[in-house]
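Encoded as structure tokens, the structure appears first; notes follow it.
Complex shown without one protein chain; remaining protein chains in place.
Entry: chain A
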Amino acid sequence: MTATLDEQDLQQGFEDVIAADQRIEPRDWMPEAYRKTLVRQIAQHAHSEIIGMQPEGNWILRAPSLRRKAILLAKVQDEAGHGMYLYAAAETLGVDREELTEKLISGRQKYSSIFNYPTLSYADVGVIGWLVDGAAICNQVPLCRCSYGPYARAMIRICKEESFHQRQGYELLLAMVNGTDAQREMVQESTNRFWWPSLMMFGPPDADSPNTSQSMGWGIKRHTNDELRQRFVDMTVPQAEALGITLPDPDLRWNAERGHYDFSEPDWSELKAVISGSGPCNAQRLAHRRRAHEDGAWVRDAAAAYAAKHGGSR
């Protein structure tokens, strides 16, 4: 009986913190479902950052100039950093990074659908910075106010860095559209490929998002998928106009009544297929991550052995 009362007390305390828009910290009591939702979300967010290095990493050795190479290297290194901030946040919930990595490479936890598309030209580096990091910014800025303190703080660090990602991408595209016809064509072709997958990054339509209301009730999520998608489209259209390229949606137009752009529905069956493993690069991305992890095992072991021998880690 007392145990139940205690539990009610704890639950009430948790809800009071959420209602006051304060932050839950790692050693606070929290409902098991809240903890599980956060572990799943933060872990898969971290995996996305880590896998997200691959599409652009593909072009580092073929960057067209030293300047572009240094920029791309810094951008990809940031994504590794984002993964590390997020694994650290996940670990405050009582999970182990090693275990999360295992769940990623065994395919039991996933990463964002967008990274299962290939990067076929250098224009993709620009378009990813512009659209993919742009969509990530729309998703991530509200997470800076997430009710779980360590996640919110990680997101603040990440968002500061994302602005560089988007601007370097857009600047690359500006250089290309002011170049030759062939370069302009590369930008258009890349935009055609990445536009729909970028819209899918916001997830299924609200009517198909059963978890959204619980996540919003807990102060984890602040806006629905459709709200964020609309925000992204509204921000992106004038940027495309400034580049002089066409977004591949014949029904995209300003709706004065709504004060927003109307746009077509993405192909949700494609999102479903890509998430469940049939995207163009799923197998390749996972195999690469597994290889990197396994090839690095001797380095981790050697460092641990060195530390043990020299008493560094007791």
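Observations on the structure shown:
In this text, contacts are C-beta pairs under 8 Å (C-beta built on N, C-alpha and C of every residue); 3 or more make two chains touch, one makes a residue touch a chain; residues count from 1.
We take it that contacts and distances are computed from a predicted model.
Its UniProt record calls the unshown chain "1,2-phenylacetyl-CoA epoxidase subunit B", which is the correct pick from "Oxidoreductase", "Nitrite reductase small subunit", "Metal ABC transporter ATP-binding protein" or "1,2-phenylacetyl-CoA epoxidase subunit B".
Interface note: of A:Leu72, A:Ala123, A:Ala152 or A:Met201, the residue touching the hidden chain in the full complex is A:Met201.
Against the chain not shown here, chain A presents residues 13, 25, 27-29, 35-37, 39-45, 48-49, 52, 74, 77-78, 81, 84-85, 88-89, 91, 94-100, 103, 108-115, 132, 135-136, 139-140, 143, 153-155, 158, 161, 200-204, 208-212, 215, 220-221, 225, 228, 271-272, 275-276, 300-301, 303-304, 306-307, 310, 312-313.
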